[in-house]
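Just passing along the structure, written as structure tokens.
The complex appears here minus one protein chain, its other protein chains still in place.
The first chain written gets the first letter, and so on, giving A and B; residue counts start at 1 in each chain.
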Amino acid sequence: MAEVYKLIHPVKHFNDYISLNIRPDGRVFNEHRNIKLNVNSIKTAEASAVVKCGNTTVICGIQLELATPKAEQPDIGFLVTNVELPPLCSSKSKPGPPSDHAQVTSKIVSDILINSKCIDLKDLCIVPDKLAWVLYCDMVCIDNDGSLVDACIMTLITSLKTLSLPSVTYDAETEDIKVDPSVRKKLNVSGTPVATSFAVYKHNQSNIILADPTAYEEEMCGGSGASLIVCYNNGLLCGTHKFGGSNLSADCQDVTLKTAKEKSAIVENVINVCKQDYESNK
Amino acid sequence: MVTDNADLTDFKLKPMKCEFNYLSKSDGSAILSQGETVALVSVNGPQDIKMQSQSIEKSTLEVIFSPKGGKPSVGDRYKENVIRQTSETAILGCLYPRTGITVTIQELEDFGGLLSCSVNCVCLALLNSGVAMRCVFAAVMCAIDDSGNITLDPGAAQLETARAVMNFVFDGRDRSLITGFTEGNFSEDAYREALERCRAASELVFTFYRDIVKKYSNVIG
């Protein structure tokens, strides 16, 4: 019966939950889904992590490559991030070239990473003007059930934190490159950028803020692109993104900032525990 | 969150100039310059579109951003997404089901703040096209430098030295936030202050819209 009701009166069905101060999956408004994090799951990648926030699953793998730095900036390396939404992650993704949604998500993720300044690209340079590391960070979404950016950032940062770069010797005269994978240096990551998504729902002329929305909740609040994303790194904001959807009033803004700060502490803790666990078992 | 009103009166935006109906064949068009940054927008619709992109509930909005040169990139997709999501909340698409509205933005000059100039220009072109809208919207940009000073509508030189750049789009009805996106990192207090300043400055843009419509209202009657 409930399923039929949901089909016939989608908005009223959702409204009924909201007016009872509960969400369709039983959470309260500012409650997050459970986070499961696993590191080094792909043996062929230099570093990898899988994260599961509720049903949303994203896997990230980092590949290393050597390249010559750009002539205009000879002392920095490259960090290339890409988010892929294959057809298996949701019925909305179609096979073929990356959809607009995937491209926009990629752009947001790479923006957050750059703005947080957690990676100093100078660390990736080996010999200025001659040799630098290229970090290919590929994130593949396995199951897209909302709050995609949160999961992408979480798995990306975890992967970067567990990444160690092999030592490279470069002979300036012969231009001979020797890579020694047995001696490794950890990549320096300053802070832990954490993104938190919020769906903004207009209910009786006021805003309801739903933290960590599912795909269904995003759909009811103006589509998957309309969520508010707030990012913290080291207690500083490193990006707020909101594109359309319901309008956000000033007092709700404060609620989101507070919730995002709380969540960033939790996620930071999760990532650190996971990382320590991985390092002690190595 | 109370911002000092005396503080808000001394703000200034770059001079804005606009011309409606710049293109003769599109259903609505506008060219807008904010300082030295110039954008041209054409709106076509509601018109017939192909079957698979029709929606029985509302009009399908298609946004195309064409840069001055070079191949279309991921950055352009992002700009299109910002403009599409923003205009979608403003347009009353439910009045034109199974149709499409195409918005094309042509970058003409970029001396900083192209995206906020484009958003404002899209709003003006939509007003010109006569598409029914729920509200008007205005984009305001600001930059924060290393010492925490907020500059409204920064120029190219200020953008280069800025620690953070923020863009906000406000609703014309109650000045609530429709769209916001930021670059760089900053504190919560700086964010709040910048938001309030931009909110106050958006009033200037809304007044500008009304003046433009006033100017051409004597010929439409």
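Keep in mind that, in the parts below, a residue touches a chain if its C-beta (ideal position, glycine included) is under 8 Å from a C-beta of that chain, and two chains touch if they have at least 3 such contacts.
In this section, contacts and distances are computed from a predicted model.
Taken from the listed names "Sec1-like protein", "Exosome complex component RRP40", "Ras-related protein Rab-43" or "Amino-acid N-acetyltransferase subunit Mak10", the protein name that UniProt assigns to the chain not shown is "Exosome complex component RRP40".
The chain not shown here is in contact, across the full complex, with B.
When the full complex is taken into account, the listed residue touching the unshown chain is B:Thr99, out of B:Thr99, B:Gln158 or B:Ser187.
Residues of chain B in touch with the missing chain: 20-21, 26-28, 44-48, 90, 92, 95-100, 127-130, 132-136, 171-173, 206, 209-210, 213-214, 216-217, 219-221.
In this section, only the chains that are shown with their structure count from here on.
Chain centres here are Cα averages; for chain A and chain B they lie 28 Å apart.
Residues 100, 103-104, 106-108, 111, 115-117, 222-223, 225-226, 233, 236-250, 253-254, 257 of chain A touch chain B in their complex. By the touch criterion stated above, chain B contacts chain A in their complex at residues 1, 74-75, 77-78, 80-82, 84-89, 171, 174, 176-188, 191-192, 195.
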